[in-house]
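First up is the structure itself, then whatever we jot down about it.
Complex shown without one protein chain; remaining protein chains in place.
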Amino acid sequence: MKQYIIKRLLISILVLFGVSILLYGIAHMVPGDYVSNISSGNQNITPEMEQRMREAYGLDKGPVEGYISWLGDAIRGDFGTSFVYKEPVTSIIIKYMPATLALAGISMVLELLLAIPLGILAARRQYSFTDYTIVAIAIVGISLPSFFFAAVLKRVFAIGLGVLPISGMVTARANFTGFALFADMAKHFVLPVTVFVLTSMGSYLRYVRTNMLEVLSADYVRTARAKGLPERKVIAKHAFRNTLIPIVTLFGSMIPALFSGAVITESIFALEGLGNIALKAVYAGDIPYLMGFNMFIAALTLIGTLVSDVLYAVVDPRVRY
Amino acid sequence: MEDLQERNQLEQDEFEQNQVILTPGQLVAKRFFRNKLACVGLGIIIVMILFCAIGPFISPYGEYEIFYINSTTGEEVRMKEDSVGGSDMGINVKAPISSAHWLGTDADGRDVMTRLMYGGRISLFVGIIVVAIELVIGVLMGGIAGYYGGAVDMIIMRLVEIFNSIPFIPLMLIISSVLFASGVKPQHKIFWIMGIMGVLYWAGVARLVRGQILSLRELEYMQAAEATGIRTSKKILKHLIPNVMPIIILIATMDIGGVILTESVLSYLGVGIAWPFASWGNMVDVVKQSVILKNYINIWLPPGICILLTVLAWNFIGDGMRDAFDPRMKR
Partner (left out) sequence: MKRMRQALALLLSVAMLTALTACGGGGDQKSNEGGNEGDSNANTTQEEGNETADNEEDNSTEKESGGTGTYDTLVIGVQPLDGVFSPFFYQSAYDDQVNSLIFESICELNPDGELVDNCGHVEVKEEKAEDGSTKYVYTVSIKEGMTFSDGEAITIDDVLFTYYVYADPSYDGMSTFATLDIDGMADYVNSEKPLWKAISEAGKENTDFTNWTEEQQTKFWEDLDVAGAAFAQEIVDAVIAGQEEGAENPIQEGDVKGAAASWGFELADGATTLDFFNAMVEQYQGDLATLSDTETAGSSLADLLGETYTQMVALSDVNEIRGIQKVDDYTCTITFNSPNISADKQVAWTSIMPEHYYGAGFSKGNLDSVKEKNTAPLGSGAYVFESYDNNIVSLTANPNYWAGEPKIPNIKVQTVNEEDKVDLVLNGEIDVTDPSASTEIIEQLEAETDKASYTLVDNPGYGYIGINAERVPDLNVRKGLMHLMNRAPAISSYYGELGAVIERPMTPTLAEYPDDATEYYGYDPAKALEYFKAAGYEEKDGKLVKDGEQLTITVGIGDSATHPSTPILTQMANDMEAMGAQLVVNDMQFNILNTEMTGGNLDMWVMAWGNATDCDLTQIFGSKGGSNYQRYSDPKIDAIQAEILKTIDFDERCKLVAEELDMIMEAAVYMPVYQRKNMEIYNATTMNLDTLPEETTTYYNYSKEIETLEMQ
């Protein structure tokens, strides 16, 4: 196993390198460059000024030279300065990471806590009322766009009943610190987390249920029951482990999702997280930020895949590499 | 004695003759239709298809026809008439439900019901095509990777990772501008996008399939298959993949819904359904404007319900199919 992990890590570096070329190409092909975007509404910008700005931002270099200079800096850990925020890319990512991480992390935990038990329950009671309701709720969650739920929940809870704040991360008017601040932020997170969980829980639930259905009709489960084991043990010790493979796969892809944020939800609730910033960067043509951020996510994706693969072997001893 | 034997033989013959022999296909179908939910799902899809295929012929309005209203007389005027240039002409935006417009008009003055019908065509179609493409590629790649393992697995999975690292929105923006530059007509953009989405999504499918196969290929029946010396392709196609079928069906039915939703994001990026054509996705999109959310339920609720019903229906059908194909089902 250790050899396998090491081999994978080495190959990942190669992959990252290839991905960086791809990403750089994409970042440059996105239409509109930064200078023309910011001067588009300004009636007074002269061509000379645009040219000067282009030089200042290094946008007058061709893609190949630009990539090489980016690579040279990146290897040393310098991902450049964002055009939009005028700060180093790494410090921007670190600054906004906590909010995104908190939101995504809490949501992920809740999703798993809800999806797994409910999925198992639905599988055990297949074709019963419980099963239908659970599946219906899961499907409603994944069949409507997230902004739909966000808008409706906002309407009902924030505007209609007034028990939760409409948007933002903290109450601006007050000056909370310490625990009060934490509680205030928690309150502001309730709606976004609900939207997140609602929209993603459904798919996990369905995977769990499907696999569980498979497993529950298997012979070894029948044997376990025949042996007189309590149902709880049958499920927990025998059946459940065999349903884990797809969950582990999805778990691996959740890791990059933790950081890439949910663009739509963040913008609806005015939370400044990495997703929203990345979107702004795309539209503005902020190449340094795009490169830094996408490379970060790419690295996480590779790590996520590795984690999934390792967990396969842990969860299912039959798996061999 | 002989009499008895003859009688038994006759009984047996009769019994055999009266036995209804079903082909596997018929067996699956029978089990499928016994599942009430699956039937409901199928019914919904058929109703939707009829609604979207025939409806437009019944509606007197065009898909993107705008309706003017004479602000003094309150009389509605259609786009093709000459008086639309008049000075007291306004556009009949956000009109309430009436006998002329069963679901009112939207923020651009177009009939909602008609657009719902046209929109469904796209939404129903898009889901199926994209899922078909992604399944074909994804299952094949995942199967090969999972079965062979080793170097093949390594290469294919690295490819998957590369695909997964591509940021979605910048890619869509690039494609949008490339499509424009190559002079693709706006109506045809959606076909290109369907192809591209199918090609992008195979990665996720491949990973899930491969994961399942990693555990399945060590089972005894696979060892048996190996022992009998069956051709590799047959092993993969006829033995492994059918056992991965439940997951595949699940992916298919869930992605159909996901694609419909993604399409609504795409139109915002300029790569989805071209203006002025309708799709359920871009009709539901207006819910972001709180004015419409609050005051004009007739504009956003119908497409939302249509999407919901369609996705639900596909999921029920998927469940039914999975149950029907499963040889271990007791019922």
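Should a chain be cited, it is by its letter among A and B, assigned in written order, with residues numbered from 1 in that chain.
Rule of thumb we're sticking to: a residue touches a chain if its C-beta (ideal position, glycine included) is under 8 Å from a C-beta of that chain, and two chains touch if they have at least 3 such contacts.
None of these values were measured; they are calculated from a predicted model.
Asker: If I consider the whole complex, including the chain that's not displayed, which of A:11, A:97, A:114 or A:152 touches that chain?
Answerer: Counting the whole complex, the residue in contact with the absent chain is A:114.
Asker: Given the contact definition stated above, which residue among A:12, A:100, A:146 or A:267 touches the chain not shown here?
Answerer: Once the missing chain is taken into account, the touching residue is A:267.
Asker: Using the document's definition of touch, tell me which of B:89, B:171, B:199 or B:219 contacts the absent chain.
Answerer: Checking the options B:89, B:171, B:199 or B:219, the one contacting the hidden chain is B:89.
Asker: State which residues belonging to chain A touch the missing partner chain.
Answerer: Answer for chain A: residues 30-32, 36-57, 60-65, 84-87, 99, 110, 113-114, 117, 120-121, 124, 154, 158-159, 162-163, 165-181, 183-187, 189-190, 231-232, 235-236, 267-272, 276, 280, 283, 285 touch the chain left out.
Asker: Taking the full complex into account, what residues of chain B touch the chain not shown?
Answerer: Here the touching residues of chain B are 64, 66, 68, 71, 79-80, 84-85, 87, 89-93, 107-109, 173, 176-177, 180-181, 185-186, 267-270, 274-276, 282, 285-286, 288-291, 294-295.
Note that in this section only the chains that are shown with their structure count from here on.
Asker: Once you find the CA centre of chain A and the CA centre of chain B, what distance in Å lies between them?
Answerer: So the centroids are 24 Å from each other.
Asker: Under the definition above, what is the set of chain A residues touching chain B in their complex?
Answerer: Those in contact with chain B are residues 11, 15, 18-19, 22-23, 26-27, 29-31, 132, 135-136, 139-140, 142-145, 147-148, 151-152, 155, 203, 206-207, 210-211, 213-214, 217-218, 245-246, 248-249, 253, 256, 263-264, 268, 278-279, 282, 290, 294, 297-298, 301-302, 305, 308, 312, 316, 318-321.
Asker: So in the complex, the part of chain B that touches chain A is made up of which residues?
Answerer: 37, 149, 154, 157-158, 160-162, 164-167, 169-171, 173-174, 176-177, 204, 207-208, 211-212, 214-215, 218-219, 246-247, 250, 254, 257-258, 261, 264-265, 281, 284-285, 287-288, 290, 293-294, 304, 307-308, 310-312, 315, 319, 322, 326, 328-330
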